[in-house]
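Every protein chain but one is kept in place in this view of the complex.
As written, the chain order gives the labels A and B, with residue 1 at the start of each chain.
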Amino acid sequence: MDALGASVSAPTEHPFSGAAEARWVAPGRLVEASRVLREAGYFFESMTCVDRIAAHGVFELIYTFNRWEAASRVAFRVWAPATEPVPSISGVFGAANWNEREAWEFYGLAFSGHPNLTWLLLPEGTEFHPLLKSFTAPPASSYDDSLTAPPPPDDAHPPAHH
Amino acid sequence: MGVVTPADRELDALAAEAAPFARLAMVEDVLNLARANSLWPLTFGLACCAIEMMAAGASRYDLDRFGAGVFRPSPRQADLMILAGTISRKMAPVIRTLWDQMPAPKWAISMGGCTISGGPFKYPGEYAISEGAEKFMPIDVHVPGCPPRPEALIAGLLKLEEKIKRGRRFGRAG
Partner (left out) sequence: MRTHPPTTDPLDTYTLNMGPQHPSTHGVLRLLLTLRGEEIVTAEPVIGYSHRAHEKMAENRTYAQFLPNTSRQDYLSGMIYNFAWVEAVEKMAGIPVPERALVARVILAEFNRIASHLLWIGAFLLDLGAPTPFLYCWDDREAILFLLESVTGSRLTYASGRFGGLARDLDADFPRRAREVIAKLRARWPEYDRLIEDNVIFRNRAIGVGVLTRDQCRSYGVTGPTLRGSGVPYDVRKAEPYGAYPRFEFDIPTRPEGDVFARYWVRVQEMRQSVRIIEQALDQLPGGPFLEPGSIGVKKRLKLPVGTQYYAVESARGHYGILLVSEGGAEPYRAKFRTPSYPNLAVLTEAMPGTLVADAVAILGSTDLVMPEVDR
(Lines give C-alpha, C1' and ligand atoms only; values in the text may rest on other atoms or scores of the structure.)
Protein backbone atom coordinates (compact mmCIF):
# COMPACT_ATOMS: atom_id res chain seq x y z
CA MET A 1 0.00 0.00 0.00
CA ASP A 2 2.86 2.30 0.66
CA ALA A 3 3.82 2.02 -2.98
CA LEU A 4 0.74 4.08 -3.77
CA GLY A 5 2.52 7.11 -2.54
CA ALA A 6 0.81 10.34 -1.82
CA SER A 7 -2.86 10.36 -2.76
CA VAL A 8 -5.02 13.38 -3.13
CA SER A 9 -6.19 15.00 0.04
CA ALA A 10 -9.80 14.40 1.00
CA PRO A 11 -12.03 16.74 -0.99
CA THR A 12 -14.87 16.40 1.50
CA GLU A 13 -15.55 15.24 5.02
CA HIS A 14 -17.71 12.22 4.37
CA PRO A 15 -16.84 9.33 6.66
CA PHE A 16 -16.38 5.82 5.28
CA SER A 17 -16.86 2.78 7.49
CA GLY A 18 -16.62 -0.94 6.89
CA ALA A 19 -13.15 -0.87 5.35
CA ALA A 20 -9.73 -1.29 6.91
CA GLU A 21 -8.49 1.53 4.77
CA ALA A 22 -10.31 4.08 2.65
CA ARG A 23 -8.24 6.53 0.68
CA TRP A 24 -8.83 9.15 -1.92
CA VAL A 25 -7.16 8.45 -5.24
CA ALA A 26 -6.74 10.90 -8.07
CA PRO A 27 -8.34 9.65 -11.33
CA GLY A 28 -4.95 9.80 -13.05
CA ARG A 29 -3.39 7.39 -10.56
CA LEU A 30 -6.26 4.89 -10.46
CA VAL A 31 -4.80 2.33 -12.85
CA GLU A 32 -1.45 2.39 -11.14
CA ALA A 33 -2.98 2.11 -7.69
CA SER A 34 -5.22 -0.80 -8.63
CA ARG A 35 -2.28 -2.61 -10.22
CA VAL A 36 -0.47 -2.42 -6.89
CA LEU A 37 -3.42 -4.13 -5.24
CA ARG A 38 -3.68 -6.73 -8.01
CA GLU A 39 -0.07 -7.67 -7.50
CA ALA A 40 -0.51 -7.74 -3.73
CA GLY A 41 -3.16 -10.45 -4.16
CA TYR A 42 -6.33 -8.45 -3.72
CA PHE A 43 -9.56 -9.33 -5.51
CA PHE A 44 -12.06 -6.90 -7.00
CA GLU A 45 -15.01 -6.61 -4.69
CA SER A 46 -17.28 -3.82 -5.87
CA MET A 47 -17.51 -0.53 -7.64
CA THR A 48 -20.10 2.13 -6.90
CA CYS A 49 -20.83 5.41 -8.57
CA VAL A 50 -22.46 8.12 -6.48
CA ASP A 51 -24.04 11.19 -8.05
CA ARG A 52 -22.69 14.26 -6.25
CA ILE A 53 -23.27 16.63 -9.12
CA ALA A 54 -25.74 18.89 -7.34
CA ALA A 55 -23.38 19.51 -4.42
CA HIS A 56 -19.93 19.27 -5.98
CA GLY A 57 -20.30 18.81 -9.74
CA VAL A 58 -18.62 15.40 -9.60
CA PHE A 59 -19.26 11.68 -9.42
CA GLU A 60 -17.78 9.86 -6.48
CA LEU A 61 -16.49 6.44 -7.53
CA ILE A 62 -15.93 3.95 -4.74
CA TYR A 63 -13.90 0.85 -5.56
CA THR A 64 -13.49 -1.79 -2.89
CA PHE A 65 -10.91 -4.55 -2.94
CA ASN A 66 -10.34 -7.37 -0.50
CA ARG A 67 -8.08 -10.31 0.20
CA TRP A 68 -9.03 -13.95 0.62
CA GLU A 69 -6.32 -14.89 3.07
CA ALA A 70 -6.59 -12.16 5.67
CA ALA A 71 -9.65 -10.08 4.95
CA SER A 72 -8.83 -6.39 4.89
CA ARG A 73 -10.97 -4.20 2.71
CA VAL A 74 -9.34 -1.34 0.86
CA ALA A 75 -11.60 1.31 -0.57
CA PHE A 76 -10.51 3.73 -3.27
CA ARG A 77 -12.55 6.88 -3.48
CA VAL A 78 -12.27 8.81 -6.69
CA TRP A 79 -13.60 12.31 -7.14
CA ALA A 80 -14.36 12.28 -10.85
CA PRO A 81 -15.40 15.45 -12.68
CA ALA A 82 -18.65 14.68 -14.52
CA THR A 83 -17.35 15.73 -17.90
CA GLU A 84 -13.97 13.98 -18.00
CA PRO A 85 -13.53 10.27 -18.68
CA VAL A 86 -12.07 8.15 -15.89
CA PRO A 87 -9.29 5.71 -16.79
CA SER A 88 -10.68 2.18 -17.07
CA ILE A 89 -9.14 -0.48 -14.83
CA SER A 90 -10.66 -3.33 -16.82
CA GLY A 91 -7.16 -4.24 -17.97
CA VAL A 92 -6.13 -4.84 -14.37
CA PHE A 93 -9.26 -6.45 -12.94
CA GLY A 94 -11.59 -8.30 -15.33
CA ALA A 95 -14.55 -7.50 -13.10
CA ALA A 96 -14.20 -3.79 -13.77
CA ASN A 97 -15.37 -4.32 -17.35
CA TRP A 98 -19.03 -4.85 -16.47
CA ASN A 99 -18.99 -2.47 -13.51
CA GLU A 100 -17.74 0.37 -15.69
CA ARG A 101 -20.32 -0.36 -18.36
CA GLU A 102 -22.95 -0.16 -15.65
CA ALA A 103 -21.66 3.19 -14.42
CA TRP A 104 -21.62 4.46 -17.99
CA GLU A 105 -25.22 3.52 -18.75
CA PHE A 106 -26.61 4.53 -15.36
CA TYR A 107 -24.73 7.81 -14.98
CA GLY A 108 -23.29 8.70 -18.37
CA LEU A 109 -19.79 8.64 -16.92
CA ALA A 110 -17.26 7.70 -19.60
CA PHE A 111 -14.22 5.49 -19.07
CA SER A 112 -11.15 5.87 -21.23
CA GLY A 113 -9.49 2.71 -22.48
CA HIS A 114 -12.53 0.51 -21.94
CA PRO A 115 -12.71 -2.22 -24.61
CA ASN A 116 -16.49 -2.29 -25.00
CA LEU A 117 -18.27 0.62 -23.36
CA THR A 118 -21.87 -0.18 -24.22
CA TRP A 119 -25.21 -0.96 -22.57
CA LEU A 120 -25.19 -3.79 -20.08
CA LEU A 121 -28.46 -3.89 -18.14
CA LEU A 122 -30.59 -1.42 -20.06
CA PRO A 123 -31.96 -2.14 -23.53
CA GLU A 124 -29.55 -1.22 -26.31
CA GLY A 125 -30.05 2.32 -27.45
CA THR A 126 -31.43 3.65 -24.16
CA GLU A 127 -30.79 7.34 -24.20
CA PHE A 128 -31.34 8.31 -20.58
CA HIS A 129 -29.22 7.69 -17.49
CA PRO A 130 -31.68 6.54 -14.85
CA LEU A 131 -29.55 6.67 -11.71
CA LEU A 132 -28.74 10.33 -12.06
CA LYS A 133 -30.43 12.37 -9.36
CA SER A 134 -31.75 14.65 -12.08
CA PHE A 135 -33.59 11.74 -13.73
CA THR A 136 -37.30 11.75 -12.98
CA ALA A 137 -39.06 9.57 -15.53
CA PRO A 138 -38.14 7.93 -18.83
CA PRO A 139 -39.22 9.82 -21.94
CA ALA A 140 -42.46 8.50 -23.40
CA SER A 141 -40.65 7.45 -26.56
CA SER A 142 -38.67 4.85 -24.65
CA TYR A 143 -41.75 2.64 -24.72
CA ASP A 144 -41.96 0.34 -27.68
CA ASP A 145 -45.31 1.32 -29.19
CA SER A 146 -45.67 -1.85 -31.22
CA LEU A 147 -45.93 -3.76 -27.98
CA THR A 148 -48.85 -1.82 -26.64
CA ALA A 149 -50.90 -2.47 -29.77
CA PRO A 150 -53.71 -4.97 -29.12
CA PRO A 151 -53.05 -8.48 -30.41
CA PRO A 152 -54.53 -9.36 -33.80
CA PRO A 153 -58.17 -10.35 -33.16
CA ASP A 154 -59.42 -13.65 -34.53
CA ASP A 155 -56.34 -14.49 -36.48
CA ALA A 156 -54.46 -15.88 -33.52
CA HIS A 157 -57.52 -17.73 -32.31
CA PRO A 158 -59.63 -19.60 -34.84
CA PRO A 159 -63.34 -19.03 -34.32
CA ALA A 160 -65.16 -21.48 -32.13
CA HIS A 161 -68.15 -23.32 -33.53
CA HIS A 162 -71.25 -22.57 -31.60
CA MET B 1 -49.18 -13.94 -35.88
CA GLY B 2 -50.83 -17.01 -34.53
CA VAL B 3 -50.98 -20.25 -36.39
CA VAL B 4 -54.24 -21.76 -37.60
CA THR B 5 -53.79 -25.50 -37.52
CA PRO B 6 -54.94 -27.72 -40.41
CA ALA B 7 -57.41 -29.37 -38.05
CA ASP B 8 -58.98 -26.00 -37.32
CA ARG B 9 -59.19 -25.17 -41.00
CA GLU B 10 -60.83 -28.49 -41.75
CA LEU B 11 -63.29 -27.94 -38.98
CA ASP B 12 -64.11 -24.50 -40.32
CA ALA B 13 -64.73 -25.92 -43.76
CA LEU B 14 -66.80 -28.79 -42.37
CA ALA B 15 -68.83 -26.47 -40.23
CA ALA B 16 -69.59 -24.20 -43.15
CA GLU B 17 -70.62 -27.17 -45.30
CA ALA B 18 -72.72 -28.83 -42.63
CA ALA B 19 -74.25 -25.69 -41.22
CA PRO B 20 -77.66 -26.12 -42.87
CA PHE B 21 -77.98 -29.65 -41.52
CA ALA B 22 -75.94 -30.14 -38.41
CA ARG B 23 -74.07 -28.36 -35.62
CA LEU B 24 -70.59 -29.47 -34.69
CA ALA B 25 -70.80 -28.15 -31.16
CA MET B 26 -70.39 -31.63 -29.74
CA VAL B 27 -67.09 -32.16 -31.54
CA GLU B 28 -65.88 -28.82 -30.29
CA ASP B 29 -66.90 -29.70 -26.76
CA VAL B 30 -64.98 -32.95 -26.87
CA LEU B 31 -61.96 -31.14 -28.30
CA ASN B 32 -62.13 -28.54 -25.56
CA LEU B 33 -62.34 -31.24 -22.92
CA ALA B 34 -59.16 -32.75 -24.33
CA ARG B 35 -57.45 -29.37 -24.53
CA ALA B 36 -58.37 -28.45 -20.97
CA ASN B 37 -56.98 -31.64 -19.53
CA SER B 38 -53.72 -31.74 -21.42
CA LEU B 39 -52.27 -28.25 -21.14
CA TRP B 40 -48.59 -28.08 -22.04
CA PRO B 41 -47.02 -25.07 -20.35
CA LEU B 42 -43.95 -23.37 -21.71
CA THR B 43 -40.81 -23.84 -19.59
CA PHE B 44 -40.32 -20.21 -18.98
CA GLY B 45 -39.48 -18.40 -15.78
CA LEU B 46 -38.82 -14.71 -15.35
CA ALA B 47 -38.10 -14.19 -11.67
CA CYS B 48 -39.24 -15.14 -8.18
CA CYS B 49 -42.62 -16.54 -9.24
CA ALA B 50 -40.87 -19.06 -11.48
CA ILE B 51 -39.62 -20.81 -8.36
CA GLU B 52 -43.17 -21.20 -7.10
CA MET B 53 -44.16 -22.39 -10.57
CA MET B 54 -41.41 -25.01 -10.31
CA ALA B 55 -42.68 -25.88 -6.84
CA ALA B 56 -46.12 -26.41 -8.31
CA GLY B 57 -44.62 -28.83 -10.80
CA ALA B 58 -42.43 -30.64 -8.28
CA SER B 59 -43.03 -33.39 -5.77
CA ARG B 60 -45.41 -31.87 -3.25
CA TYR B 61 -47.87 -30.06 -5.49
CA ASP B 62 -47.53 -32.17 -8.65
CA LEU B 63 -49.17 -30.34 -11.54
CA ASP B 64 -49.43 -33.64 -13.40
CA ARG B 65 -52.56 -34.36 -11.39
CA PHE B 66 -54.27 -31.72 -13.52
CA GLY B 67 -52.73 -32.81 -16.79
CA ALA B 68 -50.55 -29.71 -16.96
CA GLY B 69 -47.20 -31.11 -15.89
CA VAL B 70 -45.60 -31.54 -19.30
CA PHE B 71 -43.45 -28.42 -19.42
CA ARG B 72 -42.17 -27.84 -22.96
CA PRO B 73 -38.99 -25.88 -23.58
CA SER B 74 -40.07 -24.83 -27.08
CA PRO B 75 -42.94 -22.39 -27.69
CA ARG B 76 -43.83 -24.42 -30.79
CA GLN B 77 -44.88 -27.32 -28.59
CA ALA B 78 -46.62 -25.41 -25.84
CA ASP B 79 -50.18 -24.16 -25.58
CA LEU B 80 -50.03 -22.44 -22.20
CA MET B 81 -47.76 -19.61 -21.20
CA ILE B 82 -47.42 -19.08 -17.47
CA LEU B 83 -45.87 -15.64 -17.07
CA ALA B 84 -44.02 -15.99 -13.80
CA GLY B 85 -42.02 -12.99 -12.71
CA THR B 86 -41.22 -9.40 -13.46
CA ILE B 87 -41.31 -8.34 -17.10
CA SER B 88 -38.50 -5.91 -17.77
CA ARG B 89 -38.67 -3.52 -20.66
CA LYS B 90 -35.83 -5.41 -22.26
CA MET B 91 -37.69 -8.71 -21.93
CA ALA B 92 -41.16 -7.58 -23.09
CA PRO B 93 -40.47 -7.86 -26.85
CA VAL B 94 -39.01 -11.33 -26.30
CA ILE B 95 -42.13 -12.47 -24.49
CA ARG B 96 -44.31 -11.12 -27.27
CA THR B 97 -42.25 -13.06 -29.81
CA LEU B 98 -42.57 -16.25 -27.78
CA TRP B 99 -46.33 -15.74 -27.52
CA ASP B 100 -46.59 -15.23 -31.27
CA GLN B 101 -44.58 -18.40 -31.82
CA MET B 102 -46.99 -20.55 -29.87
CA PRO B 103 -49.55 -22.33 -32.07
CA ALA B 104 -53.24 -21.62 -31.46
CA PRO B 105 -55.31 -22.45 -29.55
CA LYS B 106 -53.24 -21.05 -26.73
CA TRP B 107 -53.79 -19.58 -23.32
CA ALA B 108 -51.87 -17.44 -20.87
CA ILE B 109 -51.83 -17.19 -17.09
CA SER B 110 -50.22 -14.16 -15.50
CA MET B 111 -48.74 -15.24 -12.20
CA GLY B 112 -47.94 -12.67 -9.55
CA GLY B 113 -48.27 -8.95 -9.12
CA CYS B 114 -45.53 -8.02 -11.61
CA THR B 115 -47.23 -9.58 -14.61
CA ILE B 116 -50.59 -8.17 -13.57
CA SER B 117 -49.65 -4.53 -13.01
CA GLY B 118 -45.93 -4.19 -12.33
CA GLY B 119 -46.43 -5.24 -8.73
CA PRO B 120 -43.93 -4.06 -6.14
CA PHE B 121 -41.60 -2.63 -8.77
CA LYS B 122 -44.02 -0.03 -10.01
CA TYR B 123 -43.56 3.50 -8.75
CA PRO B 124 -43.83 6.95 -10.31
CA GLY B 125 -40.89 7.41 -12.65
CA GLU B 126 -39.83 3.77 -12.86
CA TYR B 127 -37.81 3.03 -15.94
CA ALA B 128 -37.06 -0.68 -15.94
CA ILE B 129 -40.22 -2.74 -16.07
CA SER B 130 -43.24 -3.24 -18.25
CA GLU B 131 -46.27 -2.62 -16.08
CA GLY B 132 -48.18 -5.83 -16.61
CA ALA B 133 -48.30 -8.37 -19.40
CA GLU B 134 -51.64 -7.17 -20.70
CA LYS B 135 -49.87 -4.21 -22.26
CA PHE B 136 -48.68 -6.46 -25.04
CA MET B 137 -50.52 -9.77 -24.97
CA PRO B 138 -53.87 -11.23 -23.90
CA ILE B 139 -54.16 -12.95 -20.53
CA ASP B 140 -56.82 -15.50 -19.57
CA VAL B 141 -56.32 -15.84 -15.84
CA HIS B 142 -54.61 -13.57 -13.34
CA VAL B 143 -53.16 -15.17 -10.22
CA PRO B 144 -52.37 -12.46 -7.67
CA GLY B 145 -49.67 -12.81 -5.05
CA CYS B 146 -46.03 -11.93 -4.52
CA PRO B 147 -45.32 -14.67 -5.23
CA PRO B 148 -48.57 -16.66 -5.30
CA ARG B 149 -48.37 -19.98 -3.51
CA PRO B 150 -48.37 -23.11 -5.67
CA GLU B 151 -51.93 -23.74 -4.52
CA ALA B 152 -52.91 -20.37 -5.98
CA LEU B 153 -51.34 -21.26 -9.31
CA ILE B 154 -53.21 -24.56 -9.29
CA ALA B 155 -56.45 -22.70 -8.56
CA GLY B 156 -55.70 -20.42 -11.51
CA LEU B 157 -55.03 -23.40 -13.70
CA LEU B 158 -58.33 -25.01 -12.73
CA LYS B 159 -60.11 -21.75 -13.55
CA LEU B 160 -58.47 -21.81 -16.96
CA GLU B 161 -59.51 -25.42 -17.49
CA GLU B 162 -63.07 -24.44 -16.64
CA LYS B 163 -62.89 -21.62 -19.14
CA ILE B 164 -61.59 -23.86 -21.89
CA LYS B 165 -64.25 -26.47 -21.24
CA ARG B 166 -66.91 -23.81 -21.64
CA GLY B 167 -65.46 -23.15 -25.08
CA ARG B 168 -64.54 -19.55 -24.44
CA ARG B 169 -61.60 -18.10 -26.23
CA PHE B 170 -60.22 -14.74 -27.07
CA GLY B 171 -61.71 -12.64 -29.80
CA ARG B 172 -65.24 -13.90 -29.15
CA ALA B 173 -67.91 -12.79 -26.79
CA GLY B 174 -68.66 -16.24 -25.42
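Rule of thumb we're sticking to: a contact is a pair of C-beta atoms (placed from the backbone, for glycine too) under 8 Å apart; a residue touches a chain by one contact, two chains touch by 3 or more.
It should be emphasised that the depicted structure is a prediction, and the values quoted were computed from it without experimental measurement.
Undergrad: Which displayed chains does the hidden chain touch?
TA: Listed by label, the shown chains it touches are A, B.
Undergrad: Touch as defined at the start, partner being the missing chain; which of B:Pro41, B:Gly85 or B:Gly156 qualifies?
TA: For the chain that is not drawn, the touching residue is B:Gly85.
Undergrad: Could you tell which one of B:Cys48, B:Val70, B:Ile139 or B:Ala155 touches the chain left off the display?
TA: Hidden-chain contact among the options goes to B:Cys48.
Undergrad: Residue by residue, what part of subunit B touches the chain that was omitted?
TA: 42-48, 50-52, 54-55, 58-60, 73, 75, 85-86, 88, 90-91, 94, 98, 120-121, 123, 125-129, 146-147, 149
Undergrad: Just the residue numbers, please: which parts of subunit A touch the chain that's not shown?
TA: 14-19, 38, 41-46, 48, 50-51, 62, 64, 68, 71, 73, 75, 93-95, 97-98, 119-123, 130-131
Simple rule for what comes next: only the chains that are shown with their structure count from here on.
Undergrad: Roughly how far is subunit A from subunit B, centre to centre by C-alpha average, rounded to an integer in Å?
TA: Roughly 39 Å separates the two chain centres.
Undergrad: Show which residues of subunit A lie in contact with subunit B when the two form their complex.
TA: Result: residues 122-123, 128, 130, 135-138, 142-144, 147-149, 151-162 of subunit A touch subunit B.
Undergrad: Name, in rising order, each residue of subunit B that touches subunit A in their complex.
TA: Touch residues, subunit B against subunit A: 1-2, 4-5, 8-9, 11-12, 15, 23-25, 27-28, 89-90, 92-93, 96, 100, 104-106, 124-125, 127-128, 130, 135-138, 167-172.
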